Every structure is written in structure tokens, then in C-alpha cells.
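The structure follows.
Here we show just some of the chains, and they stay where they sit in the whole.
Chain nomenclature is as follows: A and B, assigned in order of appearance, with residue numbering initiated at 1 for each chain independently.
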Amino acid sequence: MTENGWRRGAAAVATLTFDVDAETPILAHGGRFADHPMVMSHQSYGPDVGVPRILDLLADLGVPATFFVPGWVAESRPGLAQSIVDRGHEVAHHSYSHRAPTTLTPAEERADFERGLAVFAAQGIDIVGYRAAMWGASRETIGLLAEYGLAYDSSLMGDDKPYLVDPAVVELPVHWSLDDWEQYAYLPEPFIGSNIEAPSKVEEMWRAELDGMRRFHCLFNVCMHPFLSGRPGRLLALERVIAYAQQCGDVSFARCRDVAAWAKGDPSIEHRPSPVYEIDPAVYPD
Amino acid sequence: MTENGWRRGAAAVATLTFDVDAETPILAHGGRFADHPMVMSHQSYGPDVGVPRILDLLADLGVPATFFVPGWVAESRPGLAQSIVDRGHEVAHHSYSHRAPTTLTPAEERADFERGLAVFAAQGIDIVGYRAAMWGASRETIGLLAEYGLAYDSSLMGDDKPYLVDPAVVELPVHWSLDDWEQYAYLPEPFIGSNIEAPSKVEEMWRAELDGMRRFHCLFNVCMHPFLSGRPGRLLALERVIAYAQQCGDVSFARCRDVAAWAKGDPSIEHRPSPVYEIDPAVYPD
């Protein structure tokens, strides 16, 4: 790969991403949970305790990251987004309310999307990328991004390298295996998961994936949540993963917006628009 | 940190807590389970076999602990609470019936809370702290504690250090990752969990969390259940965790009531009352 390709010469590129969901994924299960102090405190730990600790860790290690923030969270905690940008990281759009687009009408999705954009505009936060809540992009989502001039989406799984999901929109693909939610999230009601794995397992699994991605030249696009990965023992595991990547010598760290720009300038990038399937209802009823 | 701070000079403070639930979490699923001998025996193992063994282990290692006991359990086994206090440990209030406050009306919660207090008063057990059943504190819970002059709650997750959840009430926060239930509890009906992890995993996970907490100066507030952690192999794993903490040299062990007192005297302690959220039902229906 040339120095001008999307990897800029590295064997693999690492984008550390943090979805600062706070209370929103729980409230999307039902506003009534606002009256459950334990559940709310489980979530508020993310921005209140996890984010500052993560920002310090990233500074210590000298790596950039991208924070996907729902508009509701940025609005509720006015200084939060700016405090992230001030440390040299990117803030990206993660919907207003953290309701999955696949559960909304097109008009509802548009309203939620625009409301989130408005929050960031009012706070002077420059937005160039988006991640759908629950990765639940709808058929309309990519069009909205193109319409509003956003450079990238990070919600789909059609490859493990950046690809063009639209002539104007780069996809920075995610995957369940590079998400901390499936490993750490536990809450019986609302149910958000039932497995709590040891940080050593996550460390080992992510290192293994990084090794595979160095071999196959992929985007190591990790998705973390401050209310989960901000816990003390888990943060030390993340520190070890980052240190390992740095020791490899062939992994570079970048913000999502940088990778999106590099990908747009790389003529070898694949075009993978989401296909429109023709489904025979006699074979596959709705 | 000065010797007068809540950690009394230690890098991290360990509060070993045991929720002596016995039959109550099962009966809270339905009184009919009283007629399921296997299920009842699964639970009675806790006070009958687990607690005496745990008390011996704590004596061998020379560490104090806190036992959260539902009033129903203390009432059913009249000598149990006193036998714990006699060994130098704290007994704390864990509701009367182990029904979560979030599932009760305010009047029901108050009645259950007061009935539990009355049991301990009748047995001459001094109570200064409380943990909600299922950690399911309601909006009323902290107020009840303040009204009855209790010094601390241990049911919320807003931080990993003690904080003031009320001007008069210290929160000693818990977390799913420091609870043995998610790792060990298995029962198909009533369903209480479906994963049985090896004690070595729990040992390793808790040691990792302790290491993180030593780095970030937190409260290592472990929650265990005698019917789970009282099993032979699991008890040996707990023994190794405690021995590891003792070898670290910078971890102190304390009863919850001691940490609560130290926190109250520490002016640097954070104020984190549970917020009242203003929820827009158009965004988050109930």
C-alpha cells in the first residue's frame, strides 16, 4: 500500500470509539426508568466518571479517539462535548435520543437526526460523522448523511475495511466482536445483557482480532461505552490493548474523520452500497 | 491522601459484603416455591452451611466483613445475626422480605423497611446501613434512610468511591462486576441466572478490578451470597483474592459502617444526589 492509501502505510488502522450513551439506551426502553435510581446511576457513571478517566488515559498514551454522543446527552451535560474536543478528540453524531432508526418512521428518524445536529451546532461542535443508535441504520439513514454533507457512517458490517456505502459517504464498519457491550453489559430490567466477562478475555480477544487485521489490512474500529469500559479493571485492559498495538509498530491510531478523508482519497476503496433485496413473500413471509 | 481521608491512607479500601438472602429472593418470585424442596435447599445452604464456613475463613484471614440480612431471614433463624456480630462483623439491613422497592408502593416499601428494622431491634442488633433488595432502590429509599438516621446506603452505581447521595447519607456504591450472582447463580425455575463460571475466572476478574481500583483509588465493594460463594471451590477462590489484596500492602479491609464514617469526615467526598430527570414523553414514552 502506498502512503496515499487509506491506511497511510500502516498494516492496520485503529479507531478507538466511545459511545457516550449515558441514560439514553435505557430511556429508549421506557421513560419510566428515569425513576429507577440504580439503573440511572449505572448509566450516569459513563459521562461522570468514565469519560474523564478515559480522557486522561488517552492523553497518557498519546492516542486520538472518536466519541459518538447522542444529542440528548450533549444537551443534558452542556460542557461535555467541548471537553472532549478540547483534548484533541473528535465528537460525532450518535442520534438525538438513541432510538434505533429501524424502529422509527422516516419522518421520526429525520426529526431525531436534525435535532441532534442542532444541539451540536448550538454548542459549536463540528460534526462530520454519524453512528446509528444500536447500529440500527434504516434504509433512509445513508441518504440523510449525504443530504447533510456528512463524510462517514459507522453502523454497518459489510466489510472490515472502509468502503463507500454511497458515492459521498464512507462506511467505517463496526462488528459485535469489537464492541464492549456484548462482553460487559449486564442489567436485568431493562434487559441489556447477562454476561460479564473478565477484562483479560476482552483484551485477549481484541488483540487476536488486531493481529488478524494486521495480516489482512483492516480497520480496527473498536466500540466502547464509558459506563462499561470506564470501570477500573476494564480500563487497565484497554490500556494494555493500546500498548500492545503501539508495540506492534505497524498499527496507526486515527480519528474516524481522518480515516474517512483518507478513504475518500483512495481510488482502491470498494463500493458496497446496501443492496435492495427482492424478496419473494412465498419463500420469506414478512 | 491524608490519613484523615476516607481511605485512611490506603490505595484502595475493600469492603467484603455478604447478602444472606437464604430463601427470600426465591419466595419473592412466588410463595409457591416453598413447596419445591430442591430450590429451598439450594437457598438454605447459604445460612446453614455457607455462613459458618465464611465466618471461619474471615477469622483465619483476620479481615472484617459486612453481612446484609433480610429481616425475614433473621427472624427465621433467631441466632444468626448475633452469631455474625459475635465474630466482629457488621450486620446491616437488607429489607424485610427481599422484594425490590421499585416493585412496591411507597407505603409497602416503608412497611417492609420498618418491619426489617423492628426485627433487628428486637434482637439487639445495631443497624447503621442498608442495601436495597436487588439493588432496586426507589425514589423514596434514601429519604427513608435519612429519616431513620441510617449512615449509609449500598445499592447505587454512580461512582466507584463513596459519595454523598444525600446530605446525611453516604453511598457505598456497588457494581454488577463485583457481585458473585452474575458469575455463579443458576436456577431454571424461578429463573435466577444461567451461567456457572469457574472460580478461577471470578478470582482473576476481581483481582483485575482490585488492581484498577488501587490505581484509581476506589472502594472495592464486593457483594457475595453465602449460598453461592459458600461452596467449597469458590471459597478457596475468595481466600486467594483476599490473600492477594493483603499481599499488595496498600489495600485495607473495613466494615461498611467504618468506611461510611470516614467518608462523612472527608470534606473531599463528592455530592451526587440521584437526579430528577425531566423526561419528554414524546421522545421517551413510558
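We adopt the following convention: contacts are C-beta pairs under 8 Å (C-beta built on N, C-alpha and C of every residue); 3 or more make two chains touch, one makes a residue touch a chain.
Note that this is a predicted model, so its numbers are computed, not measured.
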Number of identical chains in the whole complex, 2 of which are shown? 4
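We take it that only the chains that are shown with their structure count from here on.
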CA centroids of chain A and chain B: separation to the nearest Å works out as 34
Chain A touches which residues of chain B in the complex? 102, 132, 134-139, 141-142, 155-160, 173, 175-177, 182-183, 193-195, 201, 204-205, 208-213, 215-216, 218, 272, 274-275, 277, 279, 281, 283-286
Per the touch rule above, chain A residues touching chain B in the complex are 23, 27-28, 30-32, 34-38, 40-42, 44-45, 48-49, 53, 72, 96-97, 99, 184, 186-188, 194-196, 198-200, 231-237
